[in-house]
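Structure first, commentary second.
The complex appears here minus one protein chain, its other protein chains still in place.
Labels run A and B following the written order; every chain starts at residue 1.
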Amino acid sequence: MNKRTVFPAFLHGGDYNPDQWLNYPEILKKDVELMKEAHVNCVSLGIFAWAKLEPSEGNYQLDWMAEIIDRLYENGIYTILATPSGAKPMWMSEKYPEIRRVSGATGHRELSGNRHNHCYTSPVYREKVRQINTVLAERFSRHPGVILWHLSNEYGGECHCELCQQAFRDWLREKYGTIEALNHAWWADFWSHTYSDFSQITSPMVGGEHSIHGLTLDWKRFVTHQTVDFMRAEIDAVRAVNPDLPVTTNMMGWYDGLNYYKFGPYVDIVSWDNYPRWHTANNVDIAADAAAAHDIMRSVKRAPWLLMESTPSMTNWQPTSTLKRPGMHMTSSLQAVAHGSDSVQYFQWRKGRGSFEKFHGAVVDHYGGSDTRVFRDVAAVGSRLEEMKPLLETEVRPQVAVVYDVENRWALEDSAGPRRAGIGYTDDVHAWHRAFWEQGIPVDMIDMECDDLSRYKVIAAPMLYMYRAGFEKKLREFVENGGILVGTYNTGIVNDTDLCYLGGWPGETMDLFGLWNEEIDSLPEGATNAMVCRGEGHRRYTVRDLCAIVHAKGAEVLAEYDDDFYKGTPALTVNRYGQGKAYYVAARAEADFLRDFCTKLADDAGVVRALNTALPYGVVPMMRTDETGKAVVFVQNFTGETKPLMLNETCTVFETGEKTDALTLAPYETVILLK
Amino acid sequence: MNKRTVFPAFLHGGDYNPDQWLNYPEILKKDVELMKEAHVNCVSLGIFAWAKLEPSEGNYQLDWMAEIIDRLYENGIYTILATPSGAKPMWMSEKYPEIRRVSGATGHRELSGNRHNHCYTSPVYREKVRQINTVLAERFSRHPGVILWHLSNEYGGECHCELCQQAFRDWLREKYGTIEALNHAWWADFWSHTYSDFSQITSPMVGGEHSIHGLTLDWKRFVTHQTVDFMRAEIDAVRAVNPDLPVTTNMMGWYDGLNYYKFGPYVDIVSWDNYPRWHTANNVDIAADAAAAHDIMRSVKRAPWLLMESTPSMTNWQPTSTLKRPGMHMTSSLQAVAHGSDSVQYFQWRKGRGSFEKFHGAVVDHYGGSDTRVFRDVAAVGSRLEEMKPLLETEVRPQVAVVYDVENRWALEDSAGPRRAGIGYTDDVHAWHRAFWEQGIPVDMIDMECDDLSRYKVIAAPMLYMYRAGFEKKLREFVENGGILVGTYNTGIVNDTDLCYLGGWPGETMDLFGLWNEEIDSLPEGATNAMVCRGEGHRRYTVRDLCAIVHAKGAEVLAEYDDDFYKGTPALTVNRYGQGKAYYVAARAEADFLRDFCTKLADDAGVVRALNTALPYGVVPMMRTDETGKAVVFVQNFTGETKPLMLNETCTVFETGEKTDALTLAPYETVILLK
Partner (left out) sequence: MNKRTVFPAFLHGGDYNPDQWLNYPEILKKDVELMKEAHVNCVSLGIFAWAKLEPSEGNYQLDWMAEIIDRLYENGIYTILATPSGAKPMWMSEKYPEIRRVSGATGHRELSGNRHNHCYTSPVYREKVRQINTVLAERFSRHPGVILWHLSNEYGGECHCELCQQAFRDWLREKYGTIEALNHAWWADFWSHTYSDFSQITSPMVGGEHSIHGLTLDWKRFVTHQTVDFMRAEIDAVRAVNPDLPVTTNMMGWYDGLNYYKFGPYVDIVSWDNYPRWHTANNVDIAADAAAAHDIMRSVKRAPWLLMESTPSMTNWQPTSTLKRPGMHMTSSLQAVAHGSDSVQYFQWRKGRGSFEKFHGAVVDHYGGSDTRVFRDVAAVGSRLEEMKPLLETEVRPQVAVVYDVENRWALEDSAGPRRAGIGYTDDVHAWHRAFWEQGIPVDMIDMECDDLSRYKVIAAPMLYMYRAGFEKKLREFVENGGILVGTYNTGIVNDTDLCYLGGWPGETMDLFGLWNEEIDSLPEGATNAMVCRGEGHRRYTVRDLCAIVHAKGAEVLAEYDDDFYKGTPALTVNRYGQGKAYYVAARAEADFLRDFCTKLADDAGVVRALNTALPYGVVPMMRTDETGKAVVFVQNFTGETKPLMLNETCTVFETGEKTDALTLAPYETVILLK
């Protein structure tokens, strides 16, 4: 899909739930007026409207929706149309209990109610979803105002019903062929867990088996597989009516229940829901976290994406519903754009009068007027996005990748040892990402199924515990061809069913890194060691948590441990391999190390930064480039202080056309520069 | 009920469980001797005796109880007779499983055993209770020694069985009439939760719906309704035999499972069980907490009440069974009297030999003698209460009310936003109560169904999030007629089914307070802002947690925020309305503010204090007055230090008749003064 043909502008708007207000016609009328005042050009419609669209079985009521879509379109507002599968109607879950999930925590089928809790295997539910999707597609998918399908809502969770158990067993039989192969792959003979038949296998649930890592891992893979399969059935239904309307589904960043990378091939564009807790901790840390999440989501397809939900104000379900300070709404919205989003959408347009999210920030408050701080902030974003229309031609094109592999995460977080107190995988991924981000370097967050590594100059792969999908071979090729690779402790330990490699760590990449990792020391909470660099200055960095004890087998030792019985042994090495280099960071090092090390890596590799200048703390430039390589730079101040910035070059301020070689950024200000 | 006709003295005694000692006749005999030595004049009998009263179905064995009641009466000791419904016999719960609760946490019916866990809907249980109550009433309710019914014990908890579900649905149908009305009231269209039939509704329980605030709120209301209904059935049974014997049931202060205010109309006198954790934290804080609980309980009927349970020593089920220090038993007992109790009763008379509460403090220890510190402390209280008999004519008559509304509490604590980390409602109620209490000002704790506000000079209503029962109208009338009202942040947000008001906060009282509250900022844990008073001195107070951002619309601004983007906007306002004033405290302020502000309020309104003098820290005077307004003042030292006190007037020490204008209070001492 070529996104530029689809969206004629940066989309600005959000979830719109008129189905809650059908008895309030004056409000529905007022909504359109206010949308125009807020520079809204797009809404997501019908996400939780099934009960209104099909109030009883087969009784489809679509006229109210038709009226809404028409009225919006007449007023220049596009519709992203949802399939309503995220919340099944009460009558349906009462009539067909099989569509309700069986909880893994209790082993019991859920009662009617809640949302995001249908069985994704149930043939009945799939059929009901197919029918409503078909009906919606037939009525609306060729409407000129309808520009995208919003499939369901935040797919997630697990079902442990007998239908799912059977599907899981079938999936395993398909994968392993024989029960003997499965027993070996899962090392099931341990604790005499040998299966003699596939029928003996049950998902990891209450009262069941949780000690077989291979089982747990395959169950998580199955959950993703089955969810994707459900989504594909949804897609099939709407494509059967109109194959041209693109589809998306809204994802959740770091959410670990699904491997989003598996969704990439089936959606036309990625979208996601972003709820940072601005102002409740250091905003620079929060910005770094949001940046990493944006980069994960973009990397699912390595293409432009949509910010599908964000809050115009506070988020009600967080511990404190802290308000966005002046400037933050603009800057947090543009951060998404800087990382590749072609939209700024909100949950939601208007606060509902009741139930769970009635206090979630929305463009229109219960108060009802446009004379509120929040409304004005939203309108300002809408207005600025309109001006930014020329920038739709640009996208994010990183030269650096950090490996974030969800299956590796599952395996690591379930691993019994070396650090059950918390293995820290996402912290590591985050820390490596941040070390580049805070230099103004765009980063892709790739997983092990990523095929095209050649576009990168540097790849950092923290804790690549599990090798799968031939990634170790791809890395070897990447380095051979001149790439710079960084690996760490706890790498190359198991294969894709969590079976340990025999013969030494890091498995088949011992020669690539030029070392043998004999042991991993897991330091008690709070304990530290240090690494000391061999070169000039003997810079010393604190390390903690995990310290690999390695023997250099060809690698050059760049730093040594400074304490304990492995003092003097290698803590940082580099191995020249082919045209490239493979670094090995043996211990979890403090942020200062990552900052210094990644700066050096980027310099050595000639990675392009958004700005070539010294950056004050909390000021981060991020860039989108067009096909010619011309860059637009979003300079963002994530702090509450005014920050001066020397540019070391002359840039043009996008909105004013003014030339400048220095900026003074107000608190939470974003300046857009053309280079 | 006129309590003066019922109780000829301050009651002193406690729970008596001879049913555990029927095989120990020498102990039963010794009990009466020791009771007299301890100045005990009243016991509560038979609370958990059902298994002994009806050891098998229909086989009533009441002779042992008759013998006990007679013996007590012959020795001048009254009996409060319990209905035994608090603990069903084993044979019954085995024969009739339906009487056992279904747990909301597991969804399963409980096994036999435990207590306070009958189904309050079960017709079988109601019939069994009716029968035993009838039998007890017939045998004992006209006995001259029996002065009061003790209905069941500490009603509480929930049952989720199918009988209760059906009763809940019937209650909803009765309340809403149509499913459409219910859907609107609960805003059920949100997340497509629209019900198409009442039969689809289930209580909030495991595997079920927890996201519909209206459902959760109505369920809690139903639990109170059904519990009251069960209690009323108990009352009907005993009244059918003897309509003249008054009834009480023992409540639990701040317990949030029931709305005790709904019990008021049906019991003749309120009683409750009070277990402060003396000496495990600052005793002044603990005293303040106990004072508030006493005032809540008294306010259920706004009449004299009974302290039904307290510990003569330590409380076994608390984290540490810390002993009461010398003096504390007297002072904690008299604190109840100072707040309106006409009794000091204990759990329990004699420590049982085994099971869960065998180490709970009791008048008589396993040791068995009266030569113990605890026994002597108890006897001293009994002796003093005897001397205090003339004070029975007095009661507590407050001019200040703090609003504590249990349904508002339910709604606030379930509210998703603005502060899920803890909305702090009871802390607020407590803090406002304390600001008056520590000045020696009696306070009623009224709920929104309170009809007669005209008796108060000042009403403080912290976080009146929900308006119900027309309370906003009563407040308006109260202010019109010259009352002083204090409201705060997070007020006037929703109606009685938790639907938000449209048109601005605080709902229909925007003109009463003379302002519009546009936003509420929820500060992260530990963060603060401040309010600065406009007048002389510019006194500055720290605020935290919740800061309402308001626009004055007629109100006078008394203080402003001192920080953040809403610096300079109103933090404290007052609006003259009719003959009175409506204050609005926009942020959660530190205790110093409440102290200063409430002192000013009381002075301005001419509220009478127990003593007109400067009070040393931890010394609190509380007063009861007779019908002529003549006051008896209980001056209590809640600290472990000796405290001097100048009276600024000449008072008479009640017990000695001595005139004095100064006191020196020993640690934990209570002095009773006549003014």
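Heads up, the rule we're going with is that contacts are C-beta pairs under 8 Å (C-beta built on N, C-alpha and C of every residue); 3 or more make two chains touch, one makes a residue touch a chain.
Keep in mind the model is a prediction, meaning the values are calculated, not measured.
**Q** Going by the contact rule already stated, which one of A:295, A:521 or A:669 would touch the omitted chain in the full complex?
**A** The single option touching the absent chain is A:521.
**Q** So one chain is hidden, and I want to know which residue out of A:417, A:606 or A:629 touches that hidden chain in the complete assembly.
**A** Of the listed residues, the one touching the omitted chain is A:417.
**Q** Out of B:368, B:422, B:503 or B:644, which touches the unshown chain?
**A** Of the candidates B:368, B:422, B:503 or B:644, B:368 is in touch with the missing chain.
**Q** Which candidate, B:144, B:319, B:606 or B:629, sits in contact with the chain we can't see?
**A** Residue touching the chain left out of view: B:319.
**Q** Taking the entire complex into account, which one of A:22, A:206, A:240 or A:646 touches the absent chain?
**A** A:206
**Q** List the chain B residues touching the unshown chain?
**A** Here the touching residues of chain B are 17, 19-20, 23, 48-52, 55-56, 84, 87-91, 94, 103, 106, 108-115, 279-281, 313-314, 316-323, 325-326, 351-360, 365-368, 372-374.
**Q** Name every residue on chain A in touch with the hidden partner chain.
**A** Touch set of chain A with respect to the missing chain: 106-107, 184-197, 199-200, 202, 205-214, 415-421, 494, 497-505, 516, 518-525, 564-565.
Going forward, only the chains that are shown with their structure count from here on.
**Q** How big is the gap, in whole Å, between where the Cα atoms of chain A centre and where those of chain B centre?
**A** Roughly 49 Å separates the two chain centres.
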